[in-house]
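A protein chain is absent from this complex, but the other protein chains hold their places.
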Amino acid sequence: MVDKLGDDERAAALAGLDGWTAVEGRDAIAKTFTFKDFNAAFGWMTRAALIAEAMNHHPEWFNVWNRVEVTLSTHDVGGLSALDIELAKRMDALAGG
Amino acid sequence: MVDKLGDDERAAALAGLDGWTAVEGRDAIAKTFTFKDFNAAFGWMTRAALIAEAMNHHPEWFNVWNRVEVTLSTHDVGGLSALDIELAKRMDALAGG
Amino acid sequence: MVDKLGDDERAAALAGLDGWTAVEGRDAIAKTFTFKDFNAAFGWMTRAALIAEAMNHHPEWFNVWNRVEVTLSTHDVGGLSALDIELAKRMDALAGG
Partner (left out) sequence: MVDKLGDDERAAALAGLDGWTAVEGRDAIAKTFTFKDFNAAFGWMTRAALIAEAMNHHPEWFNVWNRVEVTLSTHDVGGLSALDIELAKRMDALAGG
């Protein structure tokens, strides 16, 4: 069972992420990824989906054309957990390579 | 070049679609698809992506777990076109089979 | 760690699978899936990929147009294991629904 991050853990985790921001009015983090075109965006989504399904931890995400807006939160704990931080980092790694 | 649907064409097209509704305050249509789980939802998205890319007409869509909320509109004409109606029908066909 | 199936387990497992056959000259099972078109075939592959990656157990598969030829074996044990039987069943379930 994963735990909700405490205030200090949360601050430290966010400081270690690149481009993710706290969502207003909700214990969640968000980032917008922009790609060259739909092909690149959906290829990235497929790779992220493979990771999310293996983690059994899924994003909320919105896509239009070359843009993907991702929001991460852990429903079971009502806020951010280590799973969100891990998925955020793995999404960043996919987008960079 | 595709044309914006006139009022009568628009009404007739919407009447022929199953479960799609006009979006409030915007010339677009929307529908929420619900699947058994993330696997089924993302499999459907992949099939819809193959169709959208071949049509060169892409959805706005939001996914969380087993749910996909789709909004269709044609940016080039500032509203609904025959492309939206075709993509809506093909998405429905994929979800049904 | 997964174990190689013994002869009796192997025979019983194969008897419980639909359309899978033993591969000649190799301790593996195979099945050819046929779909309506490429769209359906690749949608199924995406769903199977999500399952395979979560199991950390991957198929050998060949696709052309609407056809997917799958071979399953467990490299770590040099033959069939329970993982192959599970993946075969889940692939069948995806193809049926």
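Note that the chains take the letters A, B and C in the order they are written out, and that residue 1 is the start of every chain.
Here is the rule we go by: a contact is a pair of C-beta atoms (placed from the backbone, for glycine too) under 8 Å apart; a residue touches a chain by one contact, two chains touch by 3 or more.
Here the structure is a predicted model, which means the values were calculated and not measured.
Of the options B:49, B:68 or B:88, the residue whose C-beta touches the omitted chain is B:49. Contact with the chain that does not appear here is found for just one residue of C:4, C:58 or C:90, C:58. Taking the complete complex into account, residues 46, 49-50, 53-54, 56 of chain B touch the chain not shown.
Listed here are the chain A residues that touch the chain not shown: 38-40, 42-44, 46-47, 50-51, 94.
For chain C, the residues in touch with the chain missing from this view are 38-39, 42, 45-46, 49, 52-53, 58-65.
Operating definition for what follows: only the chains that are shown with their structure count from here on.
With centres taken as mean Cα positions, chain C sits 34 Å from chain B.
For the pair chain A and chain B, the distance between C-alpha centroids works out to 26 Å. In chain B, the positions touching at least two other chains are 38-39, 42, 46.
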